[in-house]
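Report on the following structure.
The complex is shown incomplete by one protein chain, all other protein chains being positioned as in the whole.
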Amino acid sequence: MSQELTQRLTAELERIPLIDPHSHINPHAAASTTLADILGYHYYTELAHSAGLPKAQIEEPGLDPKEKVARLVPKLAELDNTAQYSWLLEMCGTFFDFHDEHITGDNWERLYDSALQKMSQPDWEEQVLQLSGLERVFLTNDFDDPLEGFDTERYVPCLRTDDLVFHLGKPETRNRFQQATAVEIKDAASLETGIGKLFEHFTARGARACAISLPPDFSPRPVDGSVADRAIQSLLGGNELSSADAAHVSCFVFWTLAEKCAEFNLPFDLMIGVNRGVYADGVYQGQDLFDKRTSLINYRRLFNAFPSVTFPISVLAQTSNQELVSYSWIFPNVVTNGHWWYSNIPAFIEQDCRSRLQAVPKTKQIGYYSDMYKLEFGLPKFAMYRRILASALAADFVIGRGWTETRAVELGHLVLRGNVEQIFQIS
Amino acid sequence: MSQELTQRLTAELERIPLIDPHSHINPHAAASTTLADILGYHYYTELAHSAGLPKAQIEEPGLDPKEKVARLVPKLAELDNTAQYSWLLEMCGTFFDFHDEHITGDNWERLYDSALQKMSQPDWEEQVLQLSGLERVFLTNDFDDPLEGFDTERYVPCLRTDDLVFHLGKPETRNRFQQATAVEIKDAASLETGIGKLFEHFTARGARACAISLPPDFSPRPVDGSVADRAIQSLLGGNELSSADAAHVSCFVFWTLAEKCAEFNLPFDLMIGVNRGVYADGVYQGQDLFDKRTSLINYRRLFNAFPSVTFPISVLAQTSNQELVSYSWIFPNVVTNGHWWYSNIPAFIEQDCRSRLQAVPKTKQIGYYSDMYKLEFGLPKFAMYRRILASALAADFVIGRGWTETRAVELGHLVLRGNVEQIFQIS
Partner (left out) sequence: MSQELTQRLTAELERIPLIDPHSHINPHAAASTTLADILGYHYYTELAHSAGLPKAQIEEPGLDPKEKVARLVPKLAELDNTAQYSWLLEMCGTFFDFHDEHITGDNWERLYDSALQKMSQPDWEEQVLQLSGLERVFLTNDFDDPLEGFDTERYVPCLRTDDLVFHLGKPETRNRFQQATAVEIKDAASLETGIGKLFEHFTARGARACAISLPPDFSPRPVDGSVADRAIQSLLGGNELSSADAAHVSCFVFWTLAEKCAEFNLPFDLMIGVNRGVYADGVYQGQDLFDKRTSLINYRRLFNAFPSVTFPISVLAQTSNQELVSYSWIFPNVVTNGHWWYSNIPAFIEQDCRSRLQAVPKTKQIGYYSDMYKLEFGLPKFAMYRRILASALAADFVIGRGWTETRAVELGHLVLRGNVEQIFQIS
């Protein structure tokens, strides 16, 4: 009974057109052109590498897409247990009419070719959006992205700020900043002026969020202007910054971003907990890990200082979920946001989804985002989440609390879509 | 089958009269007088505030109870997913014959009035206890509580010591101490003498526990008398204490409390992990959060030093549950105690309850306490726990290990009631 109930709820949730509030889609090349775009996703390359495929084989310069797939396919047998592999099969089934139980040395060429045929159709991007039920997709734009040449209604700009906060020490970053803003960084004041110009540009082009990923030990705080000035001088002087000065610069920029979010009325997506480059010899985008010893208490001053800024928070460590639930339960400006990266597998989503539904006001939960690089991944990722959401709604609300199915679906709608519209002010 | 089994076990557990081993009940006004006493519980005010209701509207001085409810009710629609809201409906159903699916702008006045009528009955307190199956309720008494004017058999005194350990720097605390003990704090020795007098007073009035809540970074240790003397001198001199001296005073008082617990044969309830005032502009009692980076290893010296003192331990972070299970599994004087605050929702209780039942001697588990401020909350909170307990007994013991239902209920009885009697020496 419970299984049929879950299926009914899933079916209802599938009818809701989606707004994906976080992705890495390139709006100029949103869909894949070959199966290599799909199998080249770091989830597959890193798992194949982890299972023993040498990095050099995966990342050989000038590698032909078909040859890349040919090299990855034999390793899939060792990954076929993973949730990521199940996404692959779901994509191949829905998009390419591929219904074999496995992708193997015997059948991959057929799959490759039928995928190529589909992807070559001029409306492939439209087809993917249609089949996936995706209406809009948020982007992750570099701060110097011109945001031109694409439909910003469909692909919603989002100002990504990691480079500004953590890499201002690189001359390249400062050059890009000057190009983008026509402001030369001389001190704290000019830096703030330039950041303001970025916000003007992004909001004029329809940006709906500012976003950043943060390491586990980051702890935002305001930085006195004169302290920031001195640290920036040192940075401009080309010096290797002391760790104290580097922290001053990062905190100054971060705090300024929060101020601009308040001024420009933008939510500030915080993705908390990633250590970059932990596995230095890992494949592209497969080098980052984390230290679970982090706490949202680090953000205490921030949340208190900016009551008018909404902070959609993603946590990398599943052990951070209860803090996220509790901080969202108390702070009006903290909302839960999706199931990020290493926490984005059913065993973790199930627990995290249930506790959020049980303890955070329902208007303060952004259920899911795809985090995808290519458009095809929206389908299986949202499908995975929807099944888990439906299962939680069935067990805890319809069965556990006697809710009608209609009411449970309404809650699902809010978490899947309604809150995205509300929080990011999508008309 | 499993669902019916759980229902049968729940029904059996419902027949067990309860002793609630921790609450914040005021024995002079135990039950609510209007619905505002219920909706004014911080679980509702903080969630409503988190969902957007301004604090000023909730905490307006002199606010009429009915008006307060009128302001909170519209926000309930945004919280109706929470476990807390389900408690509210369960109370309204059982106590006030209110069986609507929602509490809304259209029906709340009817509810308010019928609640008022019930609560105005002279035996309302008795009715609540009766309907809730509550026999006795532990209190949380300030150290200077005269403990007079109420039935200490029904409302069991408990010496709460946060003020002594963490706020002795406030002249007000020391004045209250002197009033209560007739001892003026001059040094470590007089402080200890006074604390002894508090224990005499409390145990003479039937106190069954000493209790305290502790921040995540607290680490108890003995403090040399001369070190304590110097720190106390500094404190008496009205100085802002250095953090080292503040820690000396806190640790000295805490260690003295443990010594007195040994001397007076009282369990020492430790509620570990709360950071006070994290959200400074939060509503009353809705400002506290936590840092999950804490460990019971901080209590290593304490548990070793006081083998004769039983420490019922509550942890705020769900990620601390396994440590609690493991420390209780090894240390004879450590017992598990309830599901506290941010861990008191089904998704967390289920996991914590199961692991405790699987790994801690069954005589060392205090299943649940209400933590309530008003008597009506005992009913839905214990009901929530009982359903989860029954479900764990069904799955892991009756189905998983072939136990008879009778035996499973006996285990449930022990955890719900028997251990409370044994550990707190309730005759």
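Letters A and B mark the chains as written, and numbering starts fresh at 1 in each.
The rule is short, and it goes like this: contacts are C-beta pairs under 8 Å (C-beta built on N, C-alpha and C of every residue); 3 or more make two chains touch, one makes a residue touch a chain.
Note that the structure is predicted; figures quoted are calculated from it, not measured.
Although one chain is not drawn, the whole complex shows that of A:100, A:144, A:162 or A:291 it is A:291 that touches it. The missing chain lies against subunit B, touching residues 293-297, 300, 303-304, 307, 319-320, 322-323, 325-332, 351, 354-355, 357-364, 396-397, 400-401, 407, 411. Subunit A residues in contact with the hidden partner, per the touch definition given at the top, are 46-47, 49-52, 78-84, 86, 101, 275, 278-282, 286-287, 289-293, 317-319, 342-343, 345-348, 351.
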